[in-house]
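Note that one protein chain of the assembly has been removed; the remaining protein chains are unaltered in position.
== chain A ==
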Amino acid sequence: MSDITRDDVAHLARLARLAVTDAELDTFSRQIDAIVDTVSAVGDIPDDIPPTAQVVPQTNVLRPDTTEPSLPREAALAGAPAAEEGRFRVPRILGEEL
């Protein structure tokens, strides 16, 4: 077992800005614990195997520094739940310094 606690889940939930109920803390700590256990198999891989973040053997894929058209602003804002003065409108984050 990897010992994911209710406190760990509450902390993760805060980082992800998710509201989690007390009952969910129990459910998720069990589930995440199982996931972490499964993934921990990678710990068995010997240290001399280089980590793989890419499966396509490419390097130095670079784009020329030339401008391409941006989205029209209306299109950029179209998916926003709220917009104002050409900007995306979002709720203020709790505890933030103004």
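Assume contacts are C-beta pairs under 8 Å (C-beta built on N, C-alpha and C of every residue); 3 or more make two chains touch, one makes a residue touch a chain; residues count from 1.
Heads up, the rule we're going with is that contacts and distances are computed from a predicted model.
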- Query: The complex has one chain missing from view, so what does its UniProt entry call it, picking from "Aspartyl/glutamyl-tRNA(Asn/Gln) amidotransferase subunit B", "Transglutaminase family protein", "Anaerobic dehydrogenase" or "ABC transporter ATP-binding protein"?
  - Reply: "Aspartyl/glutamyl-tRNA(Asn/Gln) amidotransferase subunit B"
- Residues of chain A in contact with the chain that isn't shown? 11, 15-17, 51, 53-54, 56, 58-71, 73, 76-77, 79, 84-93, 95-98
